[in-house]
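What you see is the complex with one protein chain gone and the rest in place.
Showing chain A:
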Amino acid sequence: MIQTKSDAGAAGASTSATVSRWVDCAAAVFAKELRVELRTRYALSAVVLFAVITVVMVSAVLVGASVRGDVKAALVWIILLFAALSGLSRVFVREEEAGTAAILRLTAPSSAVFAGKLLFNLALIGVVELVSVPLFLLLMPVEKLQLGLLLAVLAMGGAGLASAATFTAALIAHAASGKSALHAIISFPVLMPLALLAVQATVGAFDAIPVHILRARNDVGVLGAYAIVMTTASFLLFEYVWHE
């Protein structure tokens, strides 16, 4: 990306070549992640099973209890956050363990590598949300559900979660041991504003009180801003981290 900007004045043809090469690299990284994942199904099974088990557990424990909408919103996001964090840390650790990181550093621009990994984590979060949220709503029904609002919150929250967690995953790839625990520790401060905003917005989608809906619409925008800030900062800082 940085290369394309500096080359922009030089020649139109070389710029488009650089862009298409960048896109190719990002797509190749994404495709490789997807293929490895479909071969082993490590992250997918861990994350999705984690989410399903927690949803079932929560609903079994709370059977017969009258749970308010705001409590349900908090439960949904706690489950999503913990499930996501158990799987998102793999993308860069896998490269270090397989010993392929050095080749990747030499052959692809760093921002393209990050873009590919980010896309994969986005897809992973999408799958987790697709499985666990409908299951949650099936087991713990919400009467006045605002579906459009909920989908917007899940999309924006998922995007922010993916970019923040992908960057922290790049950081912990350098750590000596205890990587998944460390990933959770260093991600929580970064994800705390996201979690608070997402829960507040989901409350509006669950209880359908006009004031809460109004606040939730605002929060969706803020969640989008959070995702943009996190993605921009990740792309800027990733170059330093990746070439270390």
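One rule holds in what follows: contacts are C-beta pairs under 8 Å (C-beta built on N, C-alpha and C of every residue); 3 or more make two chains touch, one makes a residue touch a chain; residues count from 1.
The criterion applied here is as follows: contacts and distances are computed from a predicted model.
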Protein that the absent chain corresponds to, by UniProt name, given "Pimeloyl-CoA dehydrogenase small subunit", "Anti-sigma factor antagonist", "Methylated-DNA--protein-cysteine methyltransferase" or "Heme exporter protein C": "Heme exporter protein C"
Residue, one of A:V29, A:L104, A:L119 or A:M230, that touches the chain absent here: A:M230
Touching residue (missing chain; options A:L139, A:A155 or A:L182): A:L182
Interface with the undisplayed chain - residues on chain A: 167-168, 171-172, 174-178, 182, 185-186, 188-190, 192-194, 196-197, 200, 215, 218-219, 222, 225-226, 229-230, 233-234, 237, 240-241, 244
